[in-house]
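Could you have a look at this structure, given as structure tokens, before my questions?
Coming up: chain A.
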Amino acid sequence: MSAILTAEHVTRRFSPRVTLGDRIAGLLGAKVDRRAVQAVTDVSLQVQQGETLGLVGESGCGKSTLGRMLAGILPPSEGAVRLSGASPMRGKHKTTTRIQTVFQDPNASLNPRIRIGDTIAEGPISHGLVTRANAPAMVAEWLSRVGLDPAFATRFPHQFSGGQRQRVAIARALAMQPEVLVCDEPVASLDVSIQAQILNLFLDLRQQLGLTCLFISHDLSVVRHVSDRVAVMYLGRIVEMGEAAKVYAAPRHPYTQGLLDSVPKLMLGGNEGLSFKPISGELPSPLSPPPGCAFNPRCPKATELCRRERPPLTAREDGTLVACHHA
Partner candidate 1 sequence: MSPALSAFWQEYRENWIAVVALAVVAIIVAAALFAPWIAPQDPYDLANLELANARRPPGFVGSDGYVHWLGTDAQGRDLFSAILYGLRISLQMGIAAGAVALTIGTLLGVLAAHAGGKVEAGIMRLVDLQLSFPAILLALVLVAVLGQGRVPLIIALVTAQYAYFARTAYGAATAERQKDYVEAARATPLPGRRVVFRHILPNCLPPLIVVGTVQVANAIALEATLSFLGLGLPPTEPSLGMLIANGFQYMMSGRTWISVYPGIALIVLIVAINVVGDQLRDQFNPRLRR
Partner candidate 2 sequence: QNLTMGVIAGPESMDPHYTATGTHSEALKHVFDTLTHSGDRLQIEPGLAESWRIVNPTTWEFRLRRGVKFHDGSDMTAEDVASSIRRMQTLSGPNPTSIYVRRVRETRIVDPHTIQVVTDGPAPTLPNDFIRLFVTSTRATAGLTPENSNEAFNSGRVTIGTGPYRYVSWTPREQFTVERNDAYWGDRPHWGRVVRRELSNPAARVAQLRTGQVDMIVRVPAADVQTLERDRNISVVKAETVYVFNLALDQRENTPQVTARDGSRLAANPYRDPRVREAIDLAIDRRALAEVAMEGLGTPQSQMVTPGIFGYNPNIQIPTPNVARARQLLAEAGYPNGFRMVLNFSNNRLPGDAGVGTGITQMLARIGLEVQAAGQPAAVIFPARARGELSNIMAGWGTLTGEANYYYAANAHTNDREKRLGAFNWTGYSNPELDALIQAANVELDDKKREELLQRIGAIYTSERIAIPIAAVGSAWAMRRDRVSLRVGRSDEETYAWDVLPASR
């Protein structure tokens, strides 16, 4: 097994634009808010050939940002992303076609004015993966592989249901013959019944094509279902990463524990009492993360040490990585 996709200490900041006027005002002594949003901080990870790495965490914790950096859409502020040893981007622009992305909202990720056949064929033609003449055949094949009638190629996105659109989006990504697929919450906007269809499709295709995947979701059960390994993010950092079965069965980090506890379970035996236990408090602002361990204000186990010192992500005996002083 070899790592096909690696991230080495990647960090991504979003800084507010500081204008000349702001600078002058700064010189004059006015306070200028130049705090940058630390969307992702010092993340290192490896995705092995053929495996699926799940990425979970609350909204705003930097999942998409990390995913976009790994997919080569967004350059990291620091650190490096490597796809089979090479950077997927040159400058600010993506160059590789070997990693493709499926986005969350299939309504938004398809251009409403372009027939879906053209949407699928556009990339391969542009990169010479298929000739213009062979494109229709390729489109037809991919449509049938994602479970759509090849005759739909001439339809527009609005003529499809949400689930069908997501199938088109998957076909578009796969038509580029990628080695790695980044799925950014591909089922978050779908109904459970449709979600099941898409997840099944995903599992099928992954197996058929031997794809390597990064699967982002905030839905813990979905991540559990598809991933070999999971990484849990909190406020821009990975706090726990390891084999899915182990992490779910025995979460080490208090945040992972809290997250798993706060999800309502399907109660088949009546609802005496609550099936879940909320984490107290709210997500701190990424503009001013708390010192020490970012989770300390919400953590039941927090001590003075946690408020002072940030725990490093260290490997435990079973191979799981955890960033906690007390785990």
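How were these picked? Simply put, all candidates are chains of the complex that A comes from, given by their letters.
The definition used in the following text is that contacts are C-beta pairs under 8 Å (C-beta built on N, C-alpha and C of every residue); 3 or more make two chains touch, one makes a residue touch a chain; residues count from 1.
In this text the structure is predicted, and so the values were computed from the model without any measurement.
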Touching chain, any copy counted, for chain A within the complex - options 1 or 2: 1
Applying the document's contact rule, which stretches of chain A touch candidate 1 when the two form their complex? 71-73, 93-95, 97, 100-101, 103-105, 108-114, 122-123, 126-127, 169, 172, 176
